[in-house]
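Working notes for the structure below.
With one protein chain removed, the remaining protein chains of the complex are shown where they sit.
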Amino acid sequence: MSPAATNQFGPPKPAPAWLGWLAFLFFTFAQVFSLMTSPADAMMGHLQKNMYVHVPAAWVTFGAFGVVLVASLYFLWKDDERADLLAASSAEVGSLFCGLTLVLGMLWGRPTWGVWWSWDARLTSTLVLFLIFVGYLSLRSFVEDPHRRGQWSAAVGILGAINVPIVWMSVQWWRTLHQIQSSPRGLAPEYLRGLMLNLAAFTLLTVWFIWRRYEAARYERAAEHAAQAAALGGYHG
Amino acid sequence: MAFRDDVRRIRAIVWKDLTTERRSKAGFNSVASLGVTILVLFGLALGPDGPALHDAAAGALWLAILFAGVLAFNRSYQVELDGGALEALLLYPGARWAIFAGKLIANLIFVTLMLVIVVAVGIVLFSVDVPASWPQIVLIMMLGVLGIVSLGTFYAAMSSRSRAREVLLPLLLYPMLIPVLLAAMSATKALLFGDVMNEAGAWMQMLVIFDVIFLVATFLAFEYVIEV
Amino acid sequence: MPTSAPLLSPDLALDARGVARRFGARWVLRGVNLQVRAGEMVGLLGHNGCGKSTFMRIVATLLKASAGDCFVYGSNVKSAGDDVRHHVGFFSHVPGLYDDLSARENLAFAATMLGFPSADIDAALERVGLTHVTHERVRGFSAGMQRRLSLARLILQRPRLLLLDEPYNNLDVAGIALMNGFIRELNAAGGAALVVLHDLVPAAGVLDRTVLIRDGRVHTPAAADLAHDGVSPQAITLPAGAAGIS
Partner (left out) sequence: MASGMEGGGVGYVVASYVITWVVLGVMLVRTVGSVRRARAEYDQAAKGEFRT
């Protein structure tokens, strides 16, 4: 009955099997489709095809971090441990995509600008986001008590989420004072279609990944509860 | 009534933190010496070349303050952890934010004193000509220190009570401080070079906005990290 | 005493309902039900690691229960922590003092934090027998002296619910008498106390009843239970009619 009683939970509802198959089949289709249909770009040649992995990876990174933010706020509000587990799963998946985004960005930047890294607002705030993910996940690994871990990591997640747009803003300012920003070009429709498909495919994949990670975390927690209940013969006194 | 009690509590915490810090002498001296040492190392790294040193002075100063300040933040909770004083502190009635405010003000005074020493040494080591707009530089330093200390005091409340606190605090804190440091460094640098592009004012505005945002956020979130 | 919380059962100093707490996967408390009336002195027994201290920390708002509810004079420790902290005095096994402050400065700090900035600090120091070290730093104090100084802090506070976690540790005979005198005084004023003990002898004549925590729940002990938990069986007879023993 009490709010904390919600922290007593059993096994999770598993992610439907079809979702995983759908996510991977759709992803394969989107990748093949966009590679086949897009002609070489007048300016960038085949390099343009990097867009179909780089942009969606960045997109789901920020999406995953949004989930961390919302789940963290919900956890502090309702003290529901499931929200904490969701935030953790989302951060794990998000940090991997964030690292992927950075590597893909470098593989785009090197042939385009001639450098692996440029200190522009987008790159820098993505890097900061990655560092915040790393801090968040190591905080979780350094704190054993679940109550404490939940509240601390929620606070870190929320402050980190506040920080990312602020970093973007300040770096933007810093850059415009010293160097002219490269202006983004409009995207031709034949590229747009492939990009949209891949955005959808990556989103679906990420949802599935987070769901499965969350499922694993729920099983682990439920196993702890069950083991304890078995050892002591039920807990409700 | 209750508010006046909280103000009294804040004063008591500030007094207590500064008194214990003053009596354990080693604390301030070693942190300030570390700040100076970092400046010397920057000087060596950036070479004996006069103009290069002058160029890098603003950045080196802020980084020295940041690196030495991090030690101060963990220290300010170490006092509470010896002998279980934090437990007693949390048992007193009154608002949780009062504890944060007290620690924040004490750290602010501590870091400001350290900053005075580091800046004095920095002016000599990096052959900085103090510009006519020095009052503005002082204001920017206060704003920058406020940002560093508010986030530092907040994150140290967690890191000081976890395993691996030496690693965890910088890992969590430095990425969060990027906007504040960037604004503070840029404004200081601009003013040192006569603010030819008129950018110092804009940086100062940003610094004020960042300080307000982070102060509000840390005050609101402190209750969640200190209890448990 | 200022309280704004709804008074559910104001005559109950402590009302714990199904309080449970886990650390990681281990459930230390698994549904503690315990009521302490105002003016009642209750001893809490149990072997090491049974959760006595955990329970005390939950009542004192230092830890959150994983499940269940706990009320102090009708205020919920989870949602009205600040009201609870006005009532509760916790004497834990750590002194909670600042080594680099003097005895007097420690008490002055505590008085301000408690909201009694004009409390009579010298009287409290005299009562615990520390007048000769008023201006000395706590760093040089023996464990017993630190305990006495912590007791002086409780004397300043005069809580309505006293939580004592093994209060007699490191105290000499005079210190034990001092502690018992203070407990009786609060009792006479209508206060309640919950006292964690591993030895009932020093608390003779102070307690109204004793309870036992085992397997994360509260039991009313029989002599055999006490033997199982390392307390001498004779001790059970002490609290009931032992006023004259010590």
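For reference, chains read A, B and C in written order, and residue numbers begin at 1 within each chain.
In this text, contacts are C-beta pairs under 8 Å (C-beta built on N, C-alpha and C of every residue); 3 or more make two chains touch, one makes a residue touch a chain.
None of the values given here were measured: they were computed from a predicted structure.
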{"item": "Contact list for the unshown chain, restricted to visible chains", "value": "A"}
{"item": "Touching the absent chain when the full complex is considered, from A:59, A:75 or A:108", "value": "A:108"}
{"item": "From A:47, A:123, A:137 or A:199, residue that would touch the chain that is not displayed", "value": "A:47"}
{"item": "Contact footprint on chain A, counting only the chain that is left out", "value": "11, 24, 27, 31, 40, 43-47, 49-50, 53-54, 57, 93, 96, 100, 103-104, 107-108, 110-112, 114, 182, 205, 209, 212-213, 215-220, 222-224, 226-227, 229-230, 233"}
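Following the convention adopted for this analysis, only the chains that are shown with their structure count from here on.
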{"item": "Chain contact graph, described as a line, ring, star, complete graph or other shape", "value": "complete"}
{"item": "Remotest chain, chain A as reference, centres from CA atoms", "value": "C"}
{"item": "Middle chain, criterion being Cα centroid separation", "value": "B"}
{"item": "A-C compared against A-B, more contacting pairs", "value": "A-B"}
{"item": "CA centroid of chain B to CA centroid of chain C, Å", "value": "39"}
{"item": "Inter-chain centre distance, chain A versus chain C - centres from mean C-alpha coordinates, in Å", "value": "47"}
{"item": "Where chain A and chain B are represented by their mean Cα positions, the distance between them in whole Å", "value": "31"}
{"item": "Residue numbers of chain B (touch at least two other chains)", "value": "227-228"}
{"item": "Shared-contact residues (touching 2 or more other chains) in chain A", "value": "145, 147"}
{"item": "Parts of chain C lying in touch with chain B, wherever the complex brings them together", "value": "60-64, 81-82, 85-86, 88, 90, 92, 94-101, 105, 109-110, 112-115, 117, 137, 146, 153"}
{"item": "Touching residues (chain side chain B, partner chain A) in the complex", "value": "154-155, 158, 162-164, 167-168, 171-172, 174-176, 178-179, 182-183, 186, 197, 199, 202-203, 206, 210, 213-214, 217-218, 221, 224-225, 227-228"}
{"item": "Chain B partner contacts - residues on chain A that touch it in the complex", "value": "76, 128, 131-132, 134-135, 138-139, 142-143, 145, 147-148, 151-152, 154-156, 158-160, 162-163, 166-167, 169-171, 173-174, 177"}
